[in-house]
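Removed: one protein chain of the complex. Kept in place: all other protein chains.
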Amino acid sequence: MPMVTIQVTREGTKPDNESVTAEEKARLIKGVSHLLLDVLNKPLESTFVVIEEVSTENWGWGGLPVDAYRQQRGRR
Amino acid sequence: MPMVTIQVTREGTKPDNESVTAEEKARLIKGVSHLLLDVLNKPLESTFVVIEEVSTENWGWGGLPVDAYRQQRGRR
Amino acid sequence: MPMVTIQVTREGTKPDNESVTAEEKARLIKGVSHLLLDVLNKPLESTFVVIEEVSTENWGWGGLPVDAYRQQRGRR
Amino acid sequence: MPMVTIQVTREGTKPDNESVTAEEKARLIKGVSHLLLDVLNKPLESTFVVIEEVSTENWGWGGLPVDAYRQQRGRR
Amino acid sequence: MPMVTIQVTREGTKPDNESVTAEEKARLIKGVSHLLLDVLNKPLESTFVVIEEVSTENWGWGGLPVDAYRQQRGRR
Partner (left out) sequence: MPMVTIQVTREGTKPDNESVTAEEKARLIKGVSHLLLDVLNKPLESTFVVIEEVSTENWGWGGLPVDAYRQQRGRR
């Protein structure tokens, strides 16, 4: 019965995407569920996964909203 | 001072509803607050409840997004 | 597939108890699972509940650790 | 590497605002990151902050949705 | 800057273990961090992972504490 929460900023991996795509979400869900099966022997059907997308305005890093921090540091 | 977080998929209980209704949310809040009063003697005014509605695309079960898993298993 | 998290301070409801008892935990789990069945029609077997007990030293209210706040306000 | 989650209701501090403003979010991020630097000596760049805005309909207090509770108690 | 929270019951995968081992935790951390690199192109150094081990007494499933539920259902 594991519960996995994945929090990421709401933004795309490619210029045309404004958020994580459904296909990317499905890969995250599949990957982490199989990881728990492989490492802890948890059956797939007993694992829940929740993906929380957070506006970049609402995510802080380095004491700044993440967009400002990236601009300052030039790193993702 | 309990804090209760209820995470559910964003979908309705009836065909016409696209999400949990305000009336259903109020019943959840009332029910869980009274449960903490009854079991642990916590005053109603010291309990916070947060309901988080999660898009079905963002919820994984059985290694799949929940809609795909339900289709595969025929269960809710 | 709801997920419920109940955070409470680690303390007993009676003078002899230092924490929430197993019986009280079972009542919380039963109560909130049935609430989700009644209000949102979620089957019992699709609901996870996690009870997190937090040391009173680690819980803040009113700008103070909760024991200090209770002393100041004379309320639970 | 601290992780701070701030959950607040989605509403403005002034009549014209419907939510927390970007400037207020930046102040929260800055303030809490510096607090962790001051108290625990955590470098700014190792602290993540996530601000979660919750609809008032989804926030419970006193056994009621928060708007109903405020109306009943006349307090914020 | 993803943040991943993995909640599991505190128990071992083998009869001699009473909890998740340090080696298993390291595999979970490595696996999920690389998953975020592969799927969303997130650099390893920007991903935090927190593993929360929860006493079986504090985990509910099927309206029961998980040990009671497993006994009833004969499944993990």
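We just call them A, B, C, D and E in the order they show up, numbering each chain from 1.
FYI, a contact is a pair of C-beta atoms (placed from the backbone, for glycine too) under 8 Å apart; a residue touches a chain by one contact, two chains touch by 3 or more.
Just so it is clear, the structure is predicted and the values come from calculations on it, not from any experiment.
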item	value
Interface with the unshown chain - residue positions in subunit D	1-9, 13, 20, 24, 27-28, 31-32, 35-36, 38-43, 46, 59, 61, 66, 75-76
Interface with the undisplayed chain - residues on subunit C	7, 54, 57-65, 68, 73
Missing-partner contacts on subunit E, residue numbers	4, 22, 25-26, 28-30, 32-34, 44-45, 47-53
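In this section, only the chains that are shown with their structure count from here on.
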item	value
Whole-Å gap separating subunit A and subunit D, where each centre is the average of the chain's CA atoms	21
Averaged-CA centre spacing for the pair subunit E and subunit D, given as whole angstrom	28
Set of subunit D residues in contact with two or more other chains	48, 50
